[in-house]
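Pasting a structure below so you can have a look.
A protein chain is absent from this complex, but the other protein chains hold their places.
By letter and in written order, the chains are A and B; residue numbering begins at 1 in each of them.
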Amino acid sequence: MLEVQNLSMRFGGLLAVDQVSMDVQEHEIVSIIGPNGAGKTTVFNCMSGFYRPTGGKILYRGQEIQGKPDHKISRMGLVRTFQHVRLFSRMTVVENLLVAQHRHLNTNLIAGLLNTPSYRKREQKSLDRAAYWLDRVGLLELANREAGNLAYGQQRRLEIARCMVTEPELLMLDEPAAGLNPNETRELNELIISLKEDYNVSIVLIEHDMSLVMDISDRINVINQGRPLASGKPEDIQKNDDVIKAYLGEA
Amino acid sequence: MFDEFYFLQQLINGLTVGSAYALIAIGYTMVYGIIGMINFAHGEIYMIGAYTSLIVITGLAALNPVWLPLVLLVALICAMIVSSSMGWAVERVAYRPVRGQHRLIPLISAIGMSIFLQNYVHLAQGSRNIGFPSLIDGGFTFGTSEGFQTTISNMQLTIFATTLVCMTLLSLFISRSKTGRACRAVSQDRKMSSLLGIDTNRIIAATFVIGAALAAVAGLLLGMYYGSIDPLFGFIAGLKAFTAAVLGGIGSIPGAMLGGLILGVAESFTAGYLSSEYKDVVSFSLLILILLFRPTGLLGKPEVEKI
């Protein structure tokens, strides 16, 4: 469903991403791994529309999306999380989930002011969906807390829930396990698999936690210094000499 | 009367005011380069420089001094000291405590500071216009046609010369001195610099102080050139200088100089060929257009949004 062809991104003199290609099929978890500074997040930023790539194509369901504004890409069903959690920290947990469902706010301005039944019904639906996902990630009890006051692991889960209420088709997770303890990582592992199995979402994952990556990925792409290094099934990647060298250094 | 001599005259007038704008613009651009914020109170610091120099000149006049350059030099030094102290205090009171908070917060605190300083001078010296004696008269005339003369006054020459000296000293300071090098390092990467043992707080304070000192120079020069000052004198000039800084590319010191000159000339041509009422409109429109179409200015580097 997603196809990245020869993606390049240049910042001034720095070629951060160089000819990266990859694809994601329906119902699949694909990981991008690589050492720090390899350009993984830059690939994400291009796919989600924050950067306009300087070369290459990104096709989503056959449609070119490179260079489209980020909010349009998100409305097509590609939604992402951030390496450093980005919540609306002074808003409550449930408000964070409501905002995510407000893409078409212009349509109901008058209806909202008059509080018409159809508007109320829509609001109730948003609330119900928010409640469902809060329950799903175990934050229902904290619904009225300010998001900024949650513990780190809870913030991570809230960010994923916030993506899920938009009913995405493709979810891009940028280091979701960073800063989590082993217990939380295990829960995350289960959550990601459940997103794929139960909600039919495809997932692109950037992650450093190798046990998590090897555990849940269907396929893995390795990037090093902006260039694609290898790609394939987890067991192949584990055996790949280039990958081992890149990770262990030229010792 | 719109012949080449008239044109030349507008050009000279524009470059004069423009070079003074450039002096003020340096303050905006340096502070922005280092902490990424607009120093909204900078126009007021320039205004305070103008007031201080007028007070000193008036005070010295009572003593019947013999040598004019000495009077001006003393006034200049006093104005620089007072403005720099003010710049230091502004940074300390309105910027440092809110650094790193949500963007809106330092901005509002700076605007509060600007309102405070305007009214501080207003209360101390009254809101009326005060005449600034033009101590430097005379000039050269070099071209006459149909009754119009192109003149370059000694005052204008003084402004050029002083600006040139200040800019040279600043460039030397930035490139040669230890503090100057530290300034450049901090503007590249604040966190890294502080890890390398640079006292970033001190460097940030230093940029406020240097910018304020240059603004004081501009205050004395433009005060004399315009011939009168009032407490609102800094507000518009500050906006203009900010425009100059943005025009040249905020964060870039040569950009500020270039931007100041361009803005000064643009204004002077508007005043000369259109109407002096609209010269502010032209510079604000220029500001808006640059921000919309080339927010990095003429000499600025593009910024990459970090995620």
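Details
The criterion applied here is as follows: a residue touches a chain if its C-beta (ideal position, glycine included) is under 8 Å from a C-beta of that chain, and two chains touch if they have at least 3 such contacts.
The criterion applied here is as follows: contacts and distances are computed from a predicted model.
Within the choices "Carbamoyl phosphate synthase small chain", "Helicase", "Oxidoreductase" or "High-affinity branched-chain amino acid ABC transporter permease LivM", the name that UniProt assigns to the complex's undisplayed chain is "High-affinity branched-chain amino acid ABC transporter permease LivM". Considering the full assembly, A:L134 is the residue among A:L134, A:L173, A:L205 or A:V222 that touches the omitted chain. The chain omitted from view is touched by exactly one of A:E3, A:E28 or A:E95, namely A:E95. Considering the whole complex, the residue from A:R75, A:K121 or A:K233 that touches the absent chain is A:R75.
Among B:V74, B:V93 or B:A185, the one in contact with the hidden chain is B:V93.
Touching the omitted chain from subunit A are residues 48, 50, 69-71, 74-75, 79-80, 82, 86-92, 94-96, 98-103, 105-106, 108-109, 112-113, 115, 127-128, 130-132, 134-135, 140, 143-144, 146, 162-163, 166. The set of subunit B residues touching the chain not shown comprises 37-38, 48, 51-52, 54-56, 58-59, 61-62, 78, 81-82, 85-86, 88-89, 93-94, 97-98, 101-109, 111-125, 130-131, 133, 235-236, 239, 242, 246, 275, 277-278, 280-281, 284-285, 287-288, 291-292, 295, 305, 307.
Rule of thumb we're sticking to: only the chains that are shown with their structure count from here on.
Averaged C-alpha coordinates give centres for subunit A and subunit B that are 47 Å from one another.
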